[in-house]
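Left out: one protein chain. Kept in place: all the others.
Our next item is subunit A:
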């Protein structure tokens, strides 16, 4: 009886997740060991050929490296923007705290595509920024580099992922007991020392969580490069996508996907451990 009731509740979830999530992921893993023949047809088997091609093709590992650089830069950008704003709302704003916090999470509710479109409007050759610069006389002709470049991809990603970083950092700041900060000041520490020795270490779990969000999300983002990147802008997700589309090389595509998956899981695992380590410092 108990068992029947359990399976009635749990069965649909187990079935759904197995059929529509676990098996599809397993299929990608299996497919990464396949090969393609001269006609582009899948040949089942167990071959490490795709992984070998990934490891020896500069286009593939080079793009992975480039994607890491972009994700790192985006994360750094998001952190640099988030820290002062979160600090201000948590410690400086006396009134309207809830309103300000709502305002920083509101962008999360604005469609990705709308935000990407907004940057296209602003950075375009005849866009708001270029025509503004010409209007005030700073330049005489439009700056071409603004749109369809890695810079545009970077700006758009920082804009999209900053709220994801702001939230955990703000939460971490909020959880710091005000008495600790007062104690630090009573002991004669200046504002900067208090931040460095008390506030910053205690907010590390939030900083790590936020940084992980922005890093992992920008690693897997394929739309910003398509919409705002230049003709040669290629990140690892775009290669992954191309292999299933125009290039029609599913084994290699699957191998790229598995590499990306392993990298993401590794980052999540490492950051989870780091977060725990610093939160245990907090409770100690």
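Simple rule for what comes next: a residue touches a chain if its C-beta (ideal position, glycine included) is under 8 Å from a C-beta of that chain, and two chains touch if they have at least 3 such contacts; residues count from 1.
Note that in this section contacts and distances are computed from a predicted model.
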- So which of "SCO-like protein", "ABC transmembrane type-1 domain-containing protein", "Extracellular solute-binding protein" or "ABC transporter permease" is the UniProt name of the chain that got left out? "ABC transmembrane type-1 domain-containing protein"
- Note on the structure: Out of A:52, A:144 or A:191, the sole contact with the unshown chain comes from A:191
- Task: Specify the residue from the set A:36, A:73, A:118 or A:274 that touches the hidden chain.
- Result: A:118
- Query: Of the listed residues A:148, A:240 or A:278, which contacts the missing chain in the full complex?
  - Reply: A:240
- Note on the structure: Residue list for subunit A contacting the dropped chain reads 5-6, 8-10, 12-14, 16-17, 19-25, 27-28, 31, 81-82, 84-85, 87-89, 92, 102-107, 109-122, 124, 126-132, 135, 159, 162-163, 191, 216-217, 219-223, 227, 237, 240-241, 244, 250, 253-254, 257, 260-261, 264-265, 268
